[in-house]
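With one protein chain held back, the other chains of the complex are shown just where they sit.
The letters A and B name the chains in turn, as written, and every chain counts its residues from 1.
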Amino acid sequence: MSATLNKGPRASAMWSRIAIYVVILVFAAFFLAPLAVTILTSVRSNTEMAQRSLIGWPQHLDLSNFAVAWGSFCIAEHCTGIAPYMYNSAVMAIPATILSTLLGAMAGYAIALWRFRGDNIMFGLVVLGVFLPEQMRLIPWTVVLRDTGLANSLAGLIMIHTIQGVSFTTLFCRNYYLSIPQDLMKAARIDGAGFYRIFWRIVLPLSPPILIVTVIWQFTGIWNEFLFGVIFTSGTQQPITAALVALGSGGQNVHAYNVAAAAVLIGAFPPLLVYFLGGKYFVRGLTQGAIK
Amino acid sequence: MSFLSRRGFLAGTATAVVANGAVAPRVLADIKPRVTVISQWSAGSDGTAISAFGKLFEQNGGIWQHNPVPGFTTEMMNKLRAQIMSGDPPAASQLKGPEIAAWSKVAPTNNLDSLVADADYEKFVAPDLAKLHKPFGHWIALPLQLYRINTLFASKKAMDKVGATKLPTTWAEFNALSEKMKAAGIIPLANGGIRWDDGMKWEIALNGISPAAYRKAVMELDAATLMGPEVLAAFEQTRKLADGMNPNIAAQNWGVQVAPFIRGEMGMVLMGGWAQGNIINGGFTLDDFMSGPAPQDNGKAAYIMNADAFIFWKQKAEDLQAGQQLMAKLIMQASTQKMYSQITGSIPVRTDADLSGPGWSEGQRNSAASLKAAVAANQVMLSLAHNMAQPNQISAAMIDVLTEFVHNRDLAPKKAQQRLADAIDSER
Partner (left out) sequence: MLFTLWTAWISFTPSTLMPENGFVGFKNYASVMATRNFSVAYTNVVVFGFCFVALTTIMGLLLAILLDQRVRGESVLRTIFLYPMAVSFVVTGTIWSWLLNPGFGIQQLVRDLGWTEFRFDWLIDRDRAIYTLVIAAAWQASGFAMALFLAGLRSVDPEIVKAAQIDGAGPARIYRRVVLPSMGPIFIAVMVILLQNAIKTFDLVRALTGGGPGIATNLPATVVYDLMFQRGQLGRGSAAAVLMLLTLAIILIPYALYQRFRRTRA
């Protein structure tokens, strides 16, 4: 409802506009503060941080941290920087995002548009998956990976993230598809279209807004996941979060906060990009019924 | 004879033939020793040291497959659990203290007795430490490096300001010095804010008051000693320490205070030997601080020990078995331990190590000398806060109480002592 609410005398309208901007800017400052600190940290030197303070204005601009973070920082004997870990995360997050979105779309479609016996119970079970903390799923997943022979592989992680993601994507898609008129379905069925045909021809073309929502949600979630990523992979297969934590936690007595900050900025780039590109559609997709 | 046992018998014979027969050299020559290793050492000097060890392993003809698990120790344990459950334990993994015994019940480990005997190694290991690594009579794990927990560091500038020239050697002296520092506007203790840090303060206090009580209360969980006067005194001393801490540390590592400590705004640090690395890494020199043992009221050297170790899991593949043997041999060597400790700032496990040469710091020499003296005085203790004295569930329950005590001034020492005893009872 972007209807203009600024009626009334012009002067007071102007003042209220100013007030709006001031409040927004204060909030923006609050939201940006941690980012600002990260950026400042990423261009300082370690000695400077140890001798002065963790938070502070850089005395000298030290841009080398970015090069070190990207290409030469050592995680034990692997002196490769975070580049290969970024690659691992991409290899893991992209297929898992696509698969979980597609499966969620189909499941949501089936639940929303093909009323079948027990559909609500089915939906309830799927949604319950959303509420289970991931720490509790650690050991069961270990068993599943062992039994499927996918332990210590990115394929195993893709499987986990796909299955776990389906709960969320189904929830989103089902709510969205509820707004598709049943008449459309009936017409299609009279024309002799089956389950898959209707999905591909009618439902999917209507879906982009909600698919963007689920893609953003899934991609950022998977990209930032740490626990499974570090436990279910080995050595050079580890995802970006494992590298970031390795950098951030340091050893008993050496903390390369500056390089870690640079790595955080680089590592956060893909999800930020997704948000920036998809932000507009995110709200639009939600508007069109993701939250019924 | 059933099929299974017959196969086992045949395999046994085959191994015996390989081990003793003429074919052995040829077969073994084809095998390149290989190890798969899990540790949490990924960054900083820990990362550098384990990488150097890996290189050494490769120079000796092996294939080094290290899998660092960054983050908290729990993540590494989870990784280990996942590997064991998948029937694929690593050849060696980082593990310490009583957890070695606990985990060895979960999956089969390698018996290292003959290797230890071949190297004539046992006599160079402090007996209390050796016990942890041969929990059921056999060596299944090997310690790699040691740190002294009860180490006192003092800021040169702060000491100058209050006119002190030497480190306090008893708690009375320590408390007097603290008061002097307070009066001069100096925060007496630069501490960390993480829970094990709080536990450490208490264990250093108790050990300083009475190593005998420490052994009974912490290592043997003797109920009477836990409720006795020494433990109460340790709580009271811990309260004094807490009153002298920088309240603004929150959950940071003590190392964020290196600068104010060296500048003389904070007086002392009670920390393991690795704290020296924090200071040097901050760009300061050995002249900026003094270090030595923490206060010890009975005047004899006592040593609270923290040790890192590797446990060796049973392997079927021959190259992994060969790799384990090579790795164990290397760990026991004096030269390896020297290389490792010089990188991390710890001291070697071997009590016969010679720390007189270059590459060692005064702090490391002091630590090694006091270990020798403590072994002689039978005053080597195992650290509670660093999970050396008790299995994790008991350590954690005890540290719950200790960390609350440090942060809650309203909790009386007497009451905290009772809570500690209760917490232990609930875990027995």
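As a convention for this text, a contact is a pair of C-beta atoms (placed from the backbone, for glycine too) under 8 Å apart; a residue touches a chain by one contact, two chains touch by 3 or more.
Not measured: the values here are computed from a predicted model.
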Option touching the unshown chain, where A:46, A:97, A:170 or A:241 are the choices
A:241
Residues of chain A in contact with the chain not shown:
1-8, 17, 20-21, 23-24, 27-28, 30-35, 37-38, 41, 53-55, 124-125, 128-140, 220, 224-226, 241, 244-245, 248, 260, 264, 267-268, 271-272, 274-276, 279-280, 282-284, 286-292
Residue numbers in chain B that touch the chain omitted from display
72-74, 77-78, 81, 84-85, 99, 102-103, 105-106, 193-195, 198, 246-252, 256-257, 391-393, 396-397, 400, 403-408, 426
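Quick note on the criterion: only the chains that are shown with their structure count from here on.
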In the complex of these two chains, what residues of chain B are touching chain A?
39, 41-48, 50-51, 54-55, 64-72, 75, 78-79, 81-83, 85-88, 253, 255-256, 258-259, 272, 274-278, 281-283, 344-345
Residue numbers on chain A that touch chain B, as the complex places them
46-47, 50-54, 74-77, 138-139, 142-143, 145-146, 151-152, 226-227, 230-232, 234-235, 242-243, 245-247, 249-256
